[in-house]
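Our next item is chain A:
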Amino acid sequence: MASVLEDNFEIQNEDTQKGRFLTFTLGGEDYGIEIKYVTEIIGIQPITQVPELPDYLKGIINLRGKIIPVMDVRLRFRKEPLKYTDRTCIIVIDINDTSIGMIVDTVSEVVSIDDENIMLPPDAKTGFNNKYVKGIGKMGSEVKLLLDCGKIFSTDEEEMLSSLAQA
Partner candidate 1 sequence: MSKVLVVDDAIFMRQALKLILERNGFTVVGEAENGRIAIQKYKELTPDLVTMDITMPEVDGIEAVKAIKAINPGSRIVMISALGQESHIREAIMVGASGFIVKPFREENIVKALGKYKGEAG
Partner candidate 2 sequence: MDFINTEPMQEMFVFETVQLIEELEQIILYSEKKNGLESSINDIFRIMHTLKGSSAMMSFSNISILAHSVEDIFYFLREKKPKTVDYLQLTDLMLKVIDFVGSEVGKIRNKEGADGDPSSISQTLADFLSQLKEGCPNTGEAGTGAVDKKHMGQAGEGHYSYKATITFEEDCQMENLRAFSVIHALQQVAGDIRHIPEDISDTENCNREIRESGLTVLFNCPLPEGEVRQLLEETMFLKELTLEYRSADAPGKGRAEAGVTGANEAGGANIPEAEEACKGQNCEDNTYSHDKMSNLSKQNFISVNIQKMNKLMDVVGELVISEAMVTQNPELKGLELEGFKKAARHLKKITGELQDIVMSMRMVPLSMTFQKMNRIVRDMSRKLEKEINFEIIGEETEVDKNIIEHISDPLIHLIRNAIDHGIEPAEERELKGKEATGKITLEAKHSGGDVWIILKDDGKGLDRDKIIQKATEGRLIQRPVSEMTDREIYSIILLPGFSTKEEVTEFSGRGVGMDVVLKDMDKVDGSVLIDSKPGSGTTISMKIPLTLAIMDGMTVSVGSATYTIPIASIRESLNITEDDVIKDPENNEMIMLRGLCHPIIRLHKLFNVVPGTDRLEEGILILVESENEGICIFVDKLIGEQQVVVKALPQYLKKVQGISGCTLLGDGSISLIIDIASLINNKR
């Protein structure tokens, strides 16, 4: 399970992590998440299915003895599922002492985006309906959708209701 970025992915302190994002792709879009949440990146693993979970929660994996849930980010964003390949990655992130794996198509790179190059996402009324995106980062001509980690993993009632409504 060679990790894609293991070589240049080192533990860094808060300061040097600021403004740095790990980018990955889902279909044609580039996403970024703040590097401070990321603990490691691993290849796709055998996943143990757990009953009664929403479809985007694929189950649990054994990460060196630690049991962590994994989420298919495509399904979370209601995109078409994609068959897992050896390019599929699991980004393990740690929020509020909870570890969760995010299954993504491929991991790209770690980039720095200054605050002035980050814009708020367009209003939902204009048809942009990805509420998990908290900002849009510009890198030259490219655009990265910066994710709100907290929102992706929230499973509160409201969340459930709204997803039911949209389903």
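Here is the rule we go by: contacts are C-beta pairs under 8 Å (C-beta built on N, C-alpha and C of every residue); 3 or more make two chains touch, one makes a residue touch a chain; residues count from 1.
The candidates were selected such that all candidates are chains of the complex that A comes from, given by their letters.
Here the structure is a predicted model, which means the values were calculated and not measured.
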item: Complex partner of chain A (touching, any copy) among 1 or 2; value: 2
item: Residue ranges of chain A touching candidate 2 (in the complex, touch as defined); value: 46, 48-53, 57, 60-62, 64-65, 67-69, 98-100, 153, 155
